[in-house]
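Remarks on the structure that follows.
A single protein chain has been removed from this complex, and every other one stays in its place.
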Amino acid sequence: MKFKIKIWRQKNAKAKGEFVIYDIDNISSDTSFLEMLDILNDKLISEGKEPVAFDHDCREGICGMCSLFINGEAHGPDTQVTTCQLHMRKFKDGETITVEPWRSAGFPVIKDLVVNRGAFDKILQAGGFISVNTGGAQDANTIAISKEDGDESMDAAACVGCGACVATCKNGSAMLFVAARVSSLAKLPQGKVEGSQRAKAMVAKMDELGFGACTNTGACQAECPKSISISHIARLNREFLTAKLRD
Amino acid sequence: MPQKISTFVLSIFKLLIKNKHKIGKFMSNVFTSSIGKKLIMSITGAFLVLFLLFHMSMNIVAIISPQGYDAICAFLGSNWYALIGTLALAGGFFLHIVFALTLTLYNRKARGNNGYATSVTPKTVEWASQNMFVLGLIVILGLLLHFLQFWYKMQFAEIIGHHQSMLGETMVSTTSGSAFIAYYFSNIIFVVSYLVWLTALWFHISHGFWSALQTIGFNN
Partner (left out) sequence: MSEKLISKIPEGALAEKWTNHKAAIKVVSPANKRKLEIIVVGTGLGGASAAATLGELGYNVKIFCISDSPRRAHSIAAQGGINAAKNYQNDNDSVWRLFYDTIKGGDYRAREANVYRLAEVSNGIIDQCVAQGVPFARDYGGQLDNRSFGGAQVSRTFYARGQTGQQLLLGAYASLNRQIAKGSVKSFPRHEMLDLVLVNGKARGIIARNLVTGEIERHGAHAVVLATGGYGNVYFLSTNAMNSNGSAAIQCYRKGAFFGNPCFAQIHPTCIPKHGDQQSKLTLMSESLRNDGRIWVPKKLEDVKRLKEGSLKASQIPESQRDYYLERRYPAFGNLVPRDVASRAAKERCDAGYGVNNTGLAVFLDFSSAIQRLGKKIIEQRYGNLFQMYEKITDVNPYEEPMMIYPAIHYTMGGIWVDYNLMTTVKGLYAIGEANFSDHGGNRLGASALMQGLADGYFILPYTIGDYLSAEIQTPKIDTKTPEFDEAEKAVREKINKLMTIKGKRTVDSIHKELGNIMWEYVGMARNAEGLKTAVAAIQKLRNEFWSDVYVPGTTDEFNQELEKALKLADNFEIARLMALDAQNRFESCGGHLREEMQTEEGEAKRDDEKFMYVSAWEYKDENTPPELHKEPLKYEFVKVATRNYKD
């Protein structure tokens, strides 16, 4: 297969970026999108040009490192995948493919397609944990957790922290990310103890870091590679508001 | 009956005054957060939906019986409770707009300075949900028209002590709502404008109502 790749190039955080179009040929339809970029980079390097910087790591859809806004969609046109699981068979031969970085005030560009998602770490540091020290835990089967609650907690815990929700949201809101963590822990008895504190602290940090407010469009859940439901956002709202009422 | 209603309203006020510190604290620490701002949007929005339901049931009477409709207009025109209701409504509406503006600006900032060159809206995303602000603007424009044509000449006229308003060439009673309806809706431009307005309102509410439930945490 053959493609024209229109890629956002930006030297560093301060530089002004621009789109550059590259031609690429002889791509197998079984090749993954990132492998296609590898091949493009190999070509660029051989021509003495600077390769395109992009984040990636596990290449099996779980580490959350890869990003990319491809043809107007976070993680590209396929559903329920991260960019590393996207294959070239999803594109038409000869197509022009537009590749952009995540764009949001919360995720400043570092270089080309690489953005800084450190804000996610900071939000989780504000309260995305259960305060338990190593060694003090009781036997794991002492707390019975219904299968339904466990499953729902796991649904939310599937978040890989890639940032597609923020990238897609017209408000640059991180609510789905925050909700996934809050909701996952809120569904478990161990997590309930600090539930109020957690919701308040994480929302406050999210606001402080400049993420937008949720207007319930549902674009995040549509683009989430792990299909995390916005019903978790409702739970976050409930946790947050009842916590505030109790104050 | 009016006695009972006033006792009820008074008791609510008393309750609010009694808990003013608690409420004040809740207001100050909830509404500074993004979710709190959304809560205001939800509460004021829900309030407006209630009003619309009330307004709609009133209008339905106009279809069945113009006389009955006029009687309602006469009852509500300068009724004390209706006036309080109107003020509260205006307050809620004002808050809804102020917070809509605040949130929109806040969210624009969060989106960042660089827009996407291409972006596709996922199929599952409702059109209305992405255009609430624009829909809201159309609703306000329609509302201004409605105010000029009906409210200004009916309830407002009565508040300032008039009992008749000019309707085209003739003076009509401020309470004969059916006459107003008949007069304006004989003009196709107004009919179309009202249809546009109501459609926008419908879309705005179709997302807004569900969204309010989601914001107060009712969706699961």
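First chain written, first letter: the chains are A and B, and each begins at residue 1.
In the analysis below, contacts are C-beta pairs under 8 Å (C-beta built on N, C-alpha and C of every residue); 3 or more make two chains touch, one makes a residue touch a chain.
All of these numbers come straight from a predicted model, not from anything done at the bench.
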Missing chain: touched chains present in the view: A
Contact residue for the chain not shown (choose from A:G17, A:G172, A:G191 or A:G212): A:G191
Missing-partner contacts on chain A, residue numbers: 11-12, 27-28, 30-32, 34-36, 38-39, 42, 45-46, 48-51, 53, 55-65, 78, 80-81, 85, 87, 89, 110-111, 114, 116-118, 120-121, 124-126, 128-141, 143-147, 150, 153-154, 157-158, 160-161, 184-185, 187-188, 190-191
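Keep this in mind: only the chains that are shown with their structure count from here on.
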Distance between chain centroids, defined by C-alpha means - chain A, chain B (Å): 38
Touching residues (chain side chain B, partner chain A) in the complex: 25-26, 29-30, 33-39, 103, 106-107, 109-126, 129-130, 132, 207, 210-211, 213-220
Residue numbers on chain A that touch chain B, as the complex places them: 6, 8, 17, 19, 69, 71-73, 98, 100, 103-106, 168, 170-173, 203-204, 206-207, 210-219, 221-223, 230-242, 244-245, 247
